[in-house]
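Removed from the display is one protein chain of the complex; every other protein chain stays in position.
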Amino acid sequence: MPEIQFEPCDLPPETETIREEVRDFLREALAEYPASRLAKSWAEGDAGFSRKVAQRGWIGMTWPKKYGGQERSALERYVMLEEMLAMGAPVGLHWIADRQSGPLILRFGTEAQRQEFLPPITRGEAFFCIGMSEPDSGSDLASVRTRAEKVDGGWVVNGTKVWTSGAHRCDFMIGLFRTSGAPEDRHEGLSQFLVDMKMPGIEIRPIINMTGDHDFNQVHFEDVFLADDRLIGGTGDGWKQVVAELAFERAGPERYMSNIPMIRQLINASTQAPGERAAVGIGRMVAQLATLREMSLSVAGMQNAGKDPALEGTVVKELGVTFEQGIPGIAQDLTDAEPLLEHGDEFGKSLAFVTQASVSYSLRGGTREVVRGIIARGLGLR
Amino acid sequence: MPEIQFEPCDLPPETETIREEVRDFLREALAEYPASRLAKSWAEGDAGFSRKVAQRGWIGMTWPKKYGGQERSALERYVMLEEMLAMGAPVGLHWIADRQSGPLILRFGTEAQRQEFLPPITRGEAFFCIGMSEPDSGSDLASVRTRAEKVDGGWVVNGTKVWTSGAHRCDFMIGLFRTSGAPEDRHEGLSQFLVDMKMPGIEIRPIINMTGDHDFNQVHFEDVFLADDRLIGGTGDGWKQVVAELAFERAGPERYMSNIPMIRQLINASTQAPGERAAVGIGRMVAQLATLREMSLSVAGMQNAGKDPALEGTVVKELGVTFEQGIPGIAQDLTDAEPLLEHGDEFGKSLAFVTQASVSYSLRGGTREVVRGIIARGLGLR
Amino acid sequence: MSELRDILEDTVTRLFGDLATRETLEAAENGDWPEALWTALTESGLTRPLVSESQGGAGAGWHDAFVIIKAAGRFAAPVPLPETILAGWLLDRSGMDIPDGPLTIACTDAAHTPTLSQRDGEWRISGDLPAVPWGADAGHVVSTAQHDGDSRLVLANTSDAACRPDRNTAREPRDRLSFASAPVTLLDRETAPKDGIALYGAMIRAAQMAGAVERTLAEAVQYANDRVQFGRPIAKFQAIQHQLATLAALSAQATLAAETAFRAADRRDPRFEIACAKVIAGEAAGAAAAIAHQVHGAIGFTYEHSLHFATRRLWSWRPEFGGESQWAEELGRTVAARGGDALWTDLTQRQSAGAAE
Partner (left out) sequence: MSELRDILEDTVTRLFGDLATRETLEAAENGDWPEALWTALTESGLTRPLVSESQGGAGAGWHDAFVIIKAAGRFAAPVPLPETILAGWLLDRSGMDIPDGPLTIACTDAAHTPTLSQRDGEWRISGDLPAVPWGADAGHVVSTAQHDGDSRLVLANTSDAACRPDRNTAREPRDRLSFASAPVTLLDRETAPKDGIALYGAMIRAAQMAGAVERTLAEAVQYANDRVQFGRPIAKFQAIQHQLATLAALSAQATLAAETAFRAADRRDPRFEIACAKVIAGEAAGAAAAIAHQVHGAIGFTYEHSLHFATRRLWSWRPEFGGESQWAEELGRTVAARGGDALWTDLTQRQSAGAAE
């Protein structure tokens, strides 16, 4: 039996209801969005849009009703999400809370923390960011230096986080800090905290992307006081919790769908009766897309059935990122487009963006090197 | 200044003479060869052909006349060789002696060894093979176990060589044996010997390729006595000499030209007015071919000018092998051919052969891993 | 997996493990028909999974047959098992009796389609079928033939043909059958899909390729763990690990793409999914052969090693029933004709249409 096994998944019929609801919603909510903004997909955030999504009950939709959730099935959430991604909806702001931070709080948080944080998340009033990477840490996430020192009634944090996506627009951070030991101790002595980004002592410095966009930040902590009830989970359990969280991050449909809006534009840019070369190029792309969707669905189905398809999720990321990163090159090759940033057409502007942004796809959520290493271990390579 | 620098090379006008001579010669000598045999290129040997080449003075053509050579320039030899390869001439039998063994003897051999071996090579009467790899050595060539023990008046050899190309059709082997120390000593204590393949105690066992062809062999040595004058170069200098020899092996035009006959057939199989997809596929291939030829010429020109383009030669191998290995896939994709081994057309038979043979291109003359490692060191990666 | 598929998987794995041995494979390449293997397959009911129970079959679906056909690829089984399953299915759908023994199919193209004629109320076939899998060993062949510009599926007896044996790169039989006014039976044009051979032929080759890709992965992982170089198993080298991770991902992808096509075949017109499967499995085949050979080094290039039984089949099966570009072009034209905005809705629609049945 192979170590990696994708069980085919049939979506239950009830997911078709929410699929249609999301489509209807997006048709209206995205009517005014230019194609080049939709091409940014989940890299783009829009607070107004997030609140509209919240009003429909689609943030934290699988969570218990007592925390503001809708107790919908994981597969309904999957369908909601793939529809958002297929249109390139700007989910960037509520995305982290829905995907990672909420589930983390639900699993490891205290009852008080759940009651405090989950309902605002579902209302689109609490956006989260992740404070994990540090200067010089790179893929080596465990080499955390930012320290939370125990003081009376709480903790005092000093240090710097970097590559914090959306920190400047978020309300809270889930921060991974060292509560004991030294960076050489690596996975030992790390803990996770809920950090209100408005706390005194926090300074957010923008990191401008090469696209000219502002998404990443450096976040400096200088004597930031966190009360005892801001610790999430156990002291020293941070790494274990992060690993579970990274699994949420690695397995979703966003790992192959980021460039679907660009694909749509590319097919629209070709004629209805394309030449042989364009037809073959589009056909290979579509074969990948259709198969990756089956793989992603399979992971969702296995998760839903209570299995642990961690390795399969990693495989989807490996293939999905390769697929996504190839799209700008295919679009460039088939159209010979020369994008102009100011007065150019939407296709060119979209292509300019995804060409640049795609290089980051194999960095986020685990670099290609890390991902392949995980698969290799899963194969039993010694 | 970059570490890797290809100086453009203009072939001197006199090389055009030999180019035309070789073309005329091959037109006649290869007239009866089916295309599928030419597709085997330098993997194929033919003693009759080799002797005809010798009669033209084209084996060892750069060597001193007193050893049977013609004292032609290295660039004239280069042109002779690229014309042979461009037609897929079956140079396999005399090839090793011309490329490696002869130059080795010329450089490190005694005067007696030169007189004994070089003239027969140039007459096409002495074919050579290389005894380097051993069972379990793989890319780790220095882990030699075959031992030559010093005895009175000579050496006694025991052990096994493997992947010895053409051993069953060759007259001599240049063997790398351990004259002192243990396999753990690696580069230390190795020496090179001239071995007459008819010596008692040598047993040659065929290794059949997956193509069904017999090229490789295992060569067993049991108490094979080699007189003192069979040692070539210094005792213990074997590794140093081998490194020099591998450089000859790595840099030649055969590193990008093995599949030229297949390319010719592919272009002939397309119409004169191909579709867009075929035109683009052929065009990309031709752009690579033309550029690789300039690179290979450049290495030859720099060698001729007394420089040491070892790194550039390795780059040609890296790119050349990638190019060569890609040809069967391109041919398959553009033609959808389904080769039949018995009654099929020549194109299909050629394609079946090169599809299988091409996997070995990145193994011979240093694996891809080894080659990339050499380039990385050349870049100063620490 | 369903219980039936679990049982099939166990049965077929044990059977091939016992009988599709290296000796059998080598002998088959030298022209020996593996009678013991075929008999065992027949007796286990693996040759007629899709045939209705009334006809002596298992009455199972394509999704169940997927397990058998993929395993045939994984074990490089030198018998026309996938062809027999497909031919049996076509005949069964036409309400025809299934002849005993191995069956085969012939994929004809415009240049090589035999013609039909009628004489004394009997249909007769004339012309060549090139490269028929196990044409010399199979008792009957299902093929397309032309009549008055119409394409029909027919059943012919191979003993009525002159046979010229040939081999593909994997040295599997690909024989030419030449008919001269030989009697045939026509399949029912209403119930047996007209494009049955070309389309479902592509599907079975996709599953076989997925199996053979999985085999290359298993062999390469094993070899990398066992083989020591520069003082450690080559599995420790990052370059080897990354190549095998890529191969593993492509193997899993090829399997699911093929399985998706087989599932679709039980539910609706599977043309889209089969096209995807042939493209994905074919791309995986090329990459898998390259990676597995690179990892194995020289030993994998020898006939003595078993890797080539998988890789030569991958190379052979890629173009059969249409290569990647041919199927991709069809996919591309279909999608382009519908336009980019329909892409996603069409995709989700297909899946839910299948699931709802």
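Lettered A, B and C in written order, each chain numbered from 1.
Heads up, the rule we're going with is that a residue touches a chain if its C-beta (ideal position, glycine included) is under 8 Å from a C-beta of that chain, and two chains touch if they have at least 3 such contacts.
Quantities reported herein were computed from a predicted structural model and do not represent experimental measurements.
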Query - Candidate in contact with the missing chain, chosen from A:Val151, A:Ala182 or A:Ile208 - result: A:Ile208
Query raised in the report: Which one, B:Ile105, B:Val157, B:Leu289 or B:Leu340, makes contact with the chain that was left out?
Result: B:Leu289
Requested in this report: Could you tell me which of B:Glu276, B:Asp308 or B:Glu342 touches the chain that is not displayed?
Outcome: B:Glu276
Report task. For subunit A, enumerate the residues touching the unshown chain of the complex. Result -> 133, 136, 138-140, 163, 207-210, 212, 216, 277, 325, 329, 332-334, 336-344, 352, 355-356, 359-360, 362-363, 367-369, 372
Query raised in the report: For subunit C, which residues lie in contact with the unshown chain of the complex?
Result: 237-239, 242
Query - Footprint left on subunit B by the chain that the document does not show - result: 2-8, 10-13, 16, 19, 23, 82, 86, 260, 263-274, 276, 278-284, 286-295, 297-298, 312, 315, 318-319, 369, 371-373, 375-376, 378-382
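The rule is short, and it goes like this: only the chains that are shown with their structure count from here on.
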Report summary line: subunit A and subunit B have mean C-alpha positions lying a whole-number Å distance apart equal to 52
**Report entry** Junction residues of subunit B, two or more chains touched
**Finding:** 277
Report summary line: Residue numbers in subunit C touching two or more further chains are 324-325
